[in-house]
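The structure follows.
A single protein chain has been omitted; all remaining protein chains appear in their positions.
Then we have chain A:
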């Protein structure tokens, strides 16, 4: 049986469509692991901060360093090009941390609550931008994260730290599970 030109063109379009869908699936899968990891890190970080306010800086230094270590290991295990992915991951996280540090310097002095809002709000903005450009689920994650964190800062300041445990850490964990589920 011969294949017509129309059938051939249709088959190539179908291949492109599936390729795009499969890439989205793989992207969501890779992102879900990082969301779960950083969600857990935020839960631990904010919960410990709620309990031991005087140790805020050492708590976050340890939490961030451990999370970067685990995250880099996870990134290095993705595909055949693991080493390059791991370096890119470190560069992205490094840029993110440097930007947060720069904001701290520019707006110093900040209250601990103000300082704690920088990373989640930047993360929310980045996910919204990524969602607009790439895949819609990222926009939902960014909007939810930004709204819950900002809402808590404005309306729930007396219970800010416990709230952020759920609003930031909880949202990231739920988002990770959502990306994993098809």
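In the analysis below, a contact is a pair of C-beta atoms (placed from the backbone, for glycine too) under 8 Å apart; a residue touches a chain by one contact, two chains touch by 3 or more; residues count from 1.
The rule we apply is simple: contacts and distances are computed from a predicted model.
Asker: Choose one: "Transcriptional regulator", "Peroxidase-related enzyme", "Nucleoside-binding protein" or "Branched-chain amino acid ABC transporter permease". The correct choice is the protein name in UniProt for the chain not shown.
Answerer: From the choices "Transcriptional regulator", "Peroxidase-related enzyme", "Nucleoside-binding protein" or "Branched-chain amino acid ABC transporter permease", the unshown chain carries the UniProt name "Transcriptional regulator".
Asker: Identify the residue among A:5, A:106 or A:154 that touches the chain left out of the display.
Answerer: A:5
Asker: Tell me which residue among A:23, A:51 or A:157 touches the hidden chain in the full complex.
Answerer: A:23
Asker: On chain A, where is the contact patch with the chain that was removed from view?
Answerer: Residues 1-5, 8-9, 11-12, 14-15, 18-19, 21-23, 25-26, 29, 79-80, 182 of chain A touch the chain absent from view.
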